[in-house]
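The complex appears here minus one protein chain, its other protein chains still in place.
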Amino acid sequence: MRELNVESLARVEGDGGITVTLDGKKVKSVTLDIHEGPRLIEQLVKGMKPEDDITVIPRICAICTLSHRYSALRGLEKALGVVPPEKAQMTRELMMLGENVESNSLHTFMLALPDFLGYPSAIAMLNDYPDDVKRALRLKKFGNHVMAVTSGRIVHGENPIIGGFGKYPTKKALEEIRLKSHELVPDAVRDVELFASLEYPAYPEEDMVFMSVNAPKKQYGFAGDSILISNGKESDVEDYKKLTNERVVSHSFAKRSLYHDKPFTVGANARMINMGKRLDGQAKDLFKEHYSERWLMNPLFNNLAQAIEMLWSLEHMPDVCDQLASMDDPPNAQPTRQTGTGTGAVEAPRGTLYHHYEIKDGLIEVADIITPTAQNLDDIEKHMKVTAERMLAEGKSDDEVRLKLEMVARAYDPCISCATHLVELRRI
Amino acid sequence: MMILKMKKEDLSTFLDSIREWGELWGPVKKGDKCTYAKVDSLSQMDLKATRTIIPPKKFLYPPRFTMFDYDEEGYVERLGDVPKRILFGIHPCDLHGVLIMDKLFLEKYNDPYYRERREKTLFLGHSCIPDDKCMCFATNTDFIAEGFDLFFTDLKMFYLVWVGSTKGHDLVRMRPELFSRELDKNDILNYTEYRKWKNAQFKAQVDFTGMPDIFELAYTSPIWDQLAEKCLSCGQCSMVCPTCNCYNVTDEVELGALEGTRDRFWDSCMFREYSLVAGGSNFRDKRADRLRLWYTHKLQAFIGEFGKPACVGCGRCVSTCPVDINVVTVSNALKELEVGK
Amino acid sequence: MKKMCVVLDEREVQDNPFKPEMFRIVRRYPLTSDVNFFQARPMDVDEALKFNYLPGQFIMLSVVGEGEAPFCISSSPTRPGLLEFCIRNVGTLTSSLSNLKENQTIGIRGPYGNGFPMDKLEGKDIMIVAGGLGVAPLRSLLLNILDDRDKFGKVTYMYGARTPELMLFRDEFMRFKERDDINCLLAVEKDESGTWKDKFGMVTSLFKDLGPIDAKNTVAVVCGPPVMYKFVMEHVVKLGIPKHQILMTLERRMKCGIGKCGHCAIEYLYTCIDGPVFSWWDVLHMKELIGRGASDKTFA
Partner (left out) sequence: MTRHSPKIGVYGFTGCAGDQLMILNCEDQLVDLFGATEIRSFVMAKSDNHEGELDVAFIEGSISTEEQLKRLKEIRERSKVMIAIGTCACHGGPQSMKLGENKFDEMYKKVYGNAKIAISKAFEAQPIDAFVKVDMYIPGCPIDKAEFLGAVTKLVAGRHPYLLKAPVCLECRWKENPCILYSGKFCGGPLTKAGCGAICPSMNLPCVGCWGPTDDLNASSEYNLLKEKGYRSEEIIQKMKKFGGAKMAKLVAEFDKKEAKA
């Protein structure tokens, strides 16, 4: 028996590693180990007021902080019978677009691209690819800016609250975003072209199932009240538990999910596969141009999907800003009840994120959070395993195998710190 | 002193015409409070507001600004980038506050940063509507005879306009037709009426006479410890008080070089770090010591030195301290030897 | 109407009093494990001779990128050209300063503070009592007096340190012992190295060796750590020296040195411009000068 280890998986958010166990020539198992300590966040918010919960919950993950906040707000508002004013909903949309640009540019460039080009980090690429790195930083900075304007600061902004916002972005700030997003579209197009020009190795290819929210009004988007599955089914978000059965595994503080006992995929590629037809603008054209059957098999295409999605987000911003600028600041909506349950689902950049709440007399009784990485973990292991098997069969060196495994894991943009999310255990 | 008369409805025209001198600033609503903000016209101002959260000291001495750019060769002062401003709607107490700041910053050593801003700022005072927190009657700062460029007293149909400086006079001369020198008996009657009315508005229960002695007598009073138990050490009182001038200085460095800026920012004697000296010894380690310093400074020391308190009675500490520690409660507590609810 | 306001424009523009001038460190060596001696002079040599000050005054010293702090001048104005300091390494600025080498630059502005009233000291007997780093300003006074020796009456210098190694300027002071125009009394509390040939004990123990003094014509100058004052003052007052003829220098946090930043304020006084030299009489009715505030009943 032999082990092939990646002790610390670099360029992901959080602390994790990969262990491949070989039995002679056969791959016995491939695991993505999570070394992050447990945080028990769902337990901590028990007994809290919803207003306190939304300040704790985003701290699950710095990268999808706004997705967490938004998902929690959706769940809590359903539970409390709050209908946020239109301007609040639209401002939330803008903030999600910002997070999408920020996170997708961070992941594609800083975390994933160095693998494809053979560098240890984006900074190391600076000499040979200065334009690409600087473009990525520009996009990321702008994404951060949109997050800061809408949520109050770059990470863990407190501005979005139940029923609305502490303070709405000013007209001037919206105008700036409108102009800048427009200006950055060519950058994003170039990114799509770059990612389309990369070679995606075939090792990890295997049948996949994809899930994402169903954005309302038949549009592309990052929040919705039902879930689309690539097998053609659709399911209400309140039934999230049926979609994402969770279990504990021994090598990780993160929990795992299976759909019909099989791993499934969430993320930008899942969104493209489920909602790609709804794209518009240049994003639509580029998606059409670069989409192929391989997307349905190969998780590495998530990188390309993220690039296209980032373009869509940028293209979409001016319109949202215009609409926002024409609206007056409404008062925040207030709870109409103090007891109730609700589930929120949003598309974090790395996939569907569920927040389920049960509230009694104004205090939280149950909080249940299912993060995208928790849903993807089994899928990652599945694809890593086939990759390892095929490569070892071809007699590839350990180093090569290691790198490809890392690439597969990284393609999912795993957010290991948020994978430490914890829920009450339900045995199946 | 030159006193002129202006029709109420002409004010807006006047302010529009003097804007070429500099930016126009005035009191503007912020939540349920009020702040001095840059405005385009009179209509944006809230002239009924009694007090702004921060007094006009913020113009003369901003919360944080750069004093020097430096590198290994030396220090180059950063002066000259202050815009010219006209502040409209400053009340007598705040003008008294500015006079005290003048004393602190322009006497003995002359602070060029303060000085520059002082020179580039015109103060256009305005009469006020006292509320239950105002106590300028007790500090003798309810009216003002100096420190402004123009002062507008609202007499319903008219403004009486005091011209307090040559710059103020220059402003008048920009639209001389809006001002009249013809004052008659009615104006005197209206003005006396106004003063009577204003004097009748004060509700605060406060009397600062004898405070220096009372402070001396109460030096070791347990009142200070009782107050300290409540004090949050948040420093808000210092920030909002028109006569608090304390600041701190820090050097910022650029990445990878020995150059940067020397910045100055508001500090408060309510913070523990304020009196810390090398070796870890702190002359005012206890909150009680710090509270006593603050109030001694306002109500005892200054009177001893200048014959009047360093409090101008603006009531900001009253409308700011979350745990109700302010010149009224403290001076009453010292006299009655018990901390009121 | 008393005076016109805003007549500032007519005032003459002064130099920026906050602006440090660059000085070069000429010499630098350790006096003890944590106290360094510095000699510095303006980059511009002509300026060097113009820098005039009184013993007891201080300057604000800047280390580029670190900040500013007040330090007493330890050299004597009778020997112009160079400024001397002895500086204890206690914190951020002082530790960066201790890393500077000869020929590197520092910023200096000043001198500030009242300093010792040299004109009033003339003709008086002078009694200097130093403890620890209190030597810093007192050395300036002592050197000044010795350079102008005939202007003063009897001169007594008392200095106590914990060990011989911790005695600042030990060799310099030992040489004073050989002079007959100054009564130099030195003591250490303990001596593990066995090199100390002089008196043992706290600085207060030196009072018994004083001999007769003309109390009414004596000015006592005391400087040392706050704890020292209480004990030394008892002895000095017992000698019968009038309270306003007992001087001391005080330390407070300072950010400007010129009465603007407020940190050193005590009631209506600023340590920086009204001090740092105060009399014992000031201290007795300004409790916070050396007391520790409400909790301290020493002066109640």
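Going by the order they are written in, the chains are A, B and C; count residues from 1 in each one.
Note that a contact is a pair of C-beta atoms (placed from the backbone, for glycine too) under 8 Å apart; a residue touches a chain by one contact, two chains touch by 3 or more.
Predicted model, so just to flag it, every value in this text is computed and none were measured.
Partners of the chain left out, restricted to shown chains and counted across the full complex, are A, B, C. From the options A:D52, A:E193 or A:E400, the residue with contact to the chain not on display is A:D52. Residue-wise, the contact with the chain that is not shown comes from A:L106, picked out of A:V20, A:A72, A:A88 or A:L106. Touching the chain that is not shown, out of A:N144, A:T265 or A:Q282: A:N144 (per the contact rule at the top). Across the entire complex, the residue among B:K230, B:K308 or B:K335 in touch with the chain not shown is B:K230.
From the options A:L44, A:V185, A:L198 or A:A325, the residue with contact to the chain not on display is A:L44.
By the touch definition given at the top, subunit B reaches the unshown chain through residues 30-33, 35, 52-54, 58, 63-64, 229-236, 239-240, 250-258, 260, 265-268, 271-273, 287, 319-323. Seen across the whole complex, the unshown chain contacts subunit C at 63, 65-67, 92-93, 95-96, 99.
Panel shows subunit A; residues 8, 10-15, 33-44, 47-49, 52, 55-56, 59-63, 65, 106, 110, 114, 120-124, 126, 137-138, 140-141, 144, 152-159, 161, 165-167, 248, 250-253, 406, 415, 417-418, 420, 422-425, 427 of it touch the chain omitted from the view.
Note that only the chains that are shown with their structure count from here on.
The most distant chain from subunit C, with centres taken as the mean of CA atoms, is A. In subunit C, no residue reaches two or more other chains under the touch definition. Looking at subunit A, no residue sits in touch with two or more other chains. Of all the residues in subunit C, the ones that touch subunit B in their complex are 1-6, 8-9, 11, 13-14, 16-22, 62, 64-68, 88, 90-91, 94, 105, 107, 226, 251-253, 255-256, 258-263, 265, 267-268, 273, 287-288, 292-295, 297, 300.
Those residues of subunit B whose C-beta lies close enough to touch subunit C in the complex are 1, 67-68, 70-75, 77, 79, 99, 104-106, 108-113, 115, 118-119, 145-149, 164-167, 219-220, 224-225, 244-251, 253, 258-260, 262, 267, 269, 274-279, 281, 283-286, 288-289, 292-293, 296-297, 300-302, 304-305.
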